[in-house]
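== chain A ==
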Amino acid sequence: MTFTRFLTALAVLTGLGLAGDARAADEVRFATQPIPCYSPIFVAKHKHWIEEELNKVKPGIELKWSSFAAGPPINESFAAGQQDFGFLGDTPALIAKSVGIDTKVVGISASGPKSLAVVVAAGSPLHAAKDLKGKKVAVTKGSFAQHLLALVLESGGLTFSDIELVNLPNADIAPAIIAGTIDAGAVWEPVISRFESQKAIQVLADGTGLKKGLLVIVASTEFVKAKTDQAKAVLRAYARGAEYIRTNPKEAAALISSDTNLAPELLVQVFGKLDFNPVIREDDINELKKSEAYSRSIGLIKAPVDIEPWLDRSLIGDGATK
Partner candidate 1 sequence: MVAATARIEDLRIGPLSKTYRLSASSVLALKDVSLDIAGGSFVSIIGSSGCGKSTLLRIIAGLEPSDGGPVRLGGRTIERPGLDRGFVFQEHRLLPWLTVAANIAFGLKGLPKDEIRDRIEAHLKLVGLEGFANAYPAQLSGGMAQRVAIARALVNKPEVLLLDEPFGALDALTRIQMQQEILRIWDVEQTTMILVTHDIDEAIFLGDEVIVMSARPGTIKKRLSVNLPRPRDRTSADFLAFRREIYREFFTEAEAPFAYVI
Partner candidate 2 sequence: MSETLDLAARTGLGTARTEGGPFRGLPIRLAATLRRTGLYLALPLVLIAIWQGLFEAGLIRPILLPPPTKVAQAFVALTLSGDLFRHLGISLLRVLEGFAIAAGIGLVLGVGIGLSRQLDRATDLTIQLLKPIPPIAWIPLAILWFGIGEGGKIYIIFLGAVFPILVNTIDGIRQTDHRHVELARILEVSRARFIAQVVLPGALPAIMTGLRVGLMVAWMCVVAAELIAASSGIGYLIMDARQLAQTDQVLVGMITIGAMGKLLDILLKEIERRLITWKTVYSGL
């Protein structure tokens, strides 16, 4: 008798386990990275604006937050059907779409040519792009900074074959520069501000004139189709967060300092480098097309991604600022 009961319990538990990633009744799941480029969503989180906006659509919706160290793990989580909204750079987002992960770009989380840069050690003799010839340069392969590096090299008449490329995660690049094991690296905030403030690194070239530094908000197509109103609500909350940063940067910085791993004073500086308006504009679309072409050219993506159908600009329409 007890053995049968045990078997039943086992079957139920296994069934629950296998059902696993099914969303609990009403829930919106967010995949974020702890960097300042996604500040508006953190502001909205702390101010409970997301719940506010969602309540107007349907009360009692819960929010679930997951933090990831980089874009590729977010892609994996989406592939497993575990996320509804994701915040990541344009290149990893393109990679996901290219391999068949069904997402839509529903907004721009941030953009800012100064938010990504090729940096060197403070006091380094390297000042211009051409100085990078023959040097050890690090970048996270598959990140949007790789495209920046290519453009910076191009501006100095170089290609990747002129340098010794080292693949490192964003967080490890500055320490490696300081330790002297590499000569330069392509990184994005908060690394730039943090180590610049310590006078440990300096910027050789940033995205100004080269790359806009686009970070996107993606949502699973399934969520957009089935819960369009909820998606719009989330984006409204994001826009409110962006507006708050514009009008009250100091308070915003104090609020979300821990989510972004940066001291409030430095965070305010970074705010100055970023445009958090989530509306997808024409030159954003052009940037995406450029990124797509570049990624395909170096084999980061195999299947081409048609940008226009990938976007869903209808959700941002309501309540966007500027």
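Everything below uses one rule, namely that contacts are C-beta pairs under 8 Å (C-beta built on N, C-alpha and C of every residue); 3 or more make two chains touch, one makes a residue touch a chain; residues count from 1.
For anyone wondering why these and not others, all candidates are chains of the complex that A comes from, given by their letters.
In this text the structure is predicted, and so the values were computed from the model without any measurement.
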| item | value |
| --- | --- |
| Candidate number, among 1 or 2, whose chain touches chain A in this complex | 2 |
| Chain A residues touching candidate 2 - in the complex, by the definition given at the top | 72, 75-76, 79-80, 95-96, 98-101, 138, 141-142, 165-168, 172, 176, 179, 181-182, 300-302 |
